[in-house]
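In this view, the complex is presented without one of its protein chains, the others remaining in place.
The block that comes next holds chain A.
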Amino acid sequence: MTTATLEKTAAAEAPRKQKVILAEGNEAAALGVALARPDMVSVYPITPQSSLVEHLAKLIADGRMDADIVDAEGEHSVLSVLQGGALAGARTYTATCGPGLAFMFEPYFRTSGMRLPIVLTIVTRDGITPQSVWGGHQDAMTVREAGWIQVYCESVQEVLDTTVMAFKIAEHHDVMLPVNVCLDGNYLSYGASRVELPDQADVDAFMGEKNVNWHVALDPLRPMAVDPLTGGTTGKGPQTFVRYRKGQCRGMQNALSVIEEVHADWAKRIGRSFAPLVEEYRLDDAEFAIMTLGSMTGAAKDAVDEARDAGKKVGLIKIKTFSPFPVDALMKALGKVKALGVIDRSVGFRWNCGPMYQETLGVLYRLGRHIPSMSFIGGLAGADITIPHVHRVIADTEALLNGAPAPTEPVWLNEQD
């Protein structure tokens, strides 16, 4: 199985020795949070996120993390407490998923509007109904139009490293937006793997000074009214509203380069690099590609390796940053292939395809290329996406390349499991 690329960079100052541990994704996320030194975490349990906040509580109880922990009475208040904390200058963190994220939506949408750099891990879970407590991207996908940055992790190590980086991205002066670190429920949350734990001093140097409420604050030393009613039919109100929205969109676009810079800085200081927006795997000489998101990428890379061994000219495109959608980076990757199969772990009800597939069609239009493509949906409600599943994707996409008609419906990978 291929994990994240471990590419040691020759840095001027070599990273300090890293402790090697065995950790599940939820524990790795908690350790990443501790390294980022938040002032406040607010928690509420929900499967499969619960062990993450349990780890946080234990880290604080053991004195390994100096943060105020607020055991709120529900996710709605969890995020609201953090909004208050951030407005008073706190670095803040929480995690949730599925129904918890749905319950949180009212303050969730507002967080990006207030430009609060809160980091929230979504331990992704499928949507109910049918009732389900297992993994799937439906929760994170459902809130993709709420102005949050959303990054998806492939491995437990990437979870830990990305969690720290998320704070730096969120708090960047040109971004000031909340960030979701999405880690696959079950696969990454409970999947134990070897993890290298960066040294705290290296992380401190990476993080730099905290300044989370320079732009909006509730502070008697610099009184301001936060969120007066804004809008109306014409004039100053709607003009101001437009400025807010344009600012959010600009922050999202700025995030694309900031995410790249932060990943580069992390590689330099910590010694591990990950593709920040889009990863191209064996793509340069590929004739067609499959596209993945999150933990399914490990199995998909193995399948691609096997297919390559069998002489198929297939490559892989992995999206890490889903919001903002990495249009330019994806155009560069899509320009290299003549057919495409996109695997989603959630459902786009409106287009009867996967959401990532639907977004990718827009990129192809902008690229001016009308290549044959297909939507595959798999891994719902905890279902496995195995190497054989990916081989089916490769085979179907190769058929498109060879002139087979593209189906108008998605292929449901686990329908016959």
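FYI, a residue touches a chain if its C-beta (ideal position, glycine included) is under 8 Å from a C-beta of that chain, and two chains touch if they have at least 3 such contacts; residues count from 1.
The rule is short, and it goes like this: contacts and distances are computed from a predicted model.
The complex includes a chain that is not drawn, and of the options "ABC transporter permease", "Cysteine desulfurase", "Phenylglyoxylate dehydrogenase beta subunit" or "siroheme decarboxylase" the UniProt name matching it is "Phenylglyoxylate dehydrogenase beta subunit".
Only one of A:D68, A:E287 or A:D384 touches the absent chain when the whole complex is considered: A:D68. Interface note: of A:A14, A:A205 or A:V226, the residue touching the hidden chain in the full complex is A:V226. Residue-level contact of chain A with the missing chain is found at 39-40, 42, 68, 70-74, 76-78, 80-90, 92, 106-107, 110, 217-220, 223-232, 236-237, 240.
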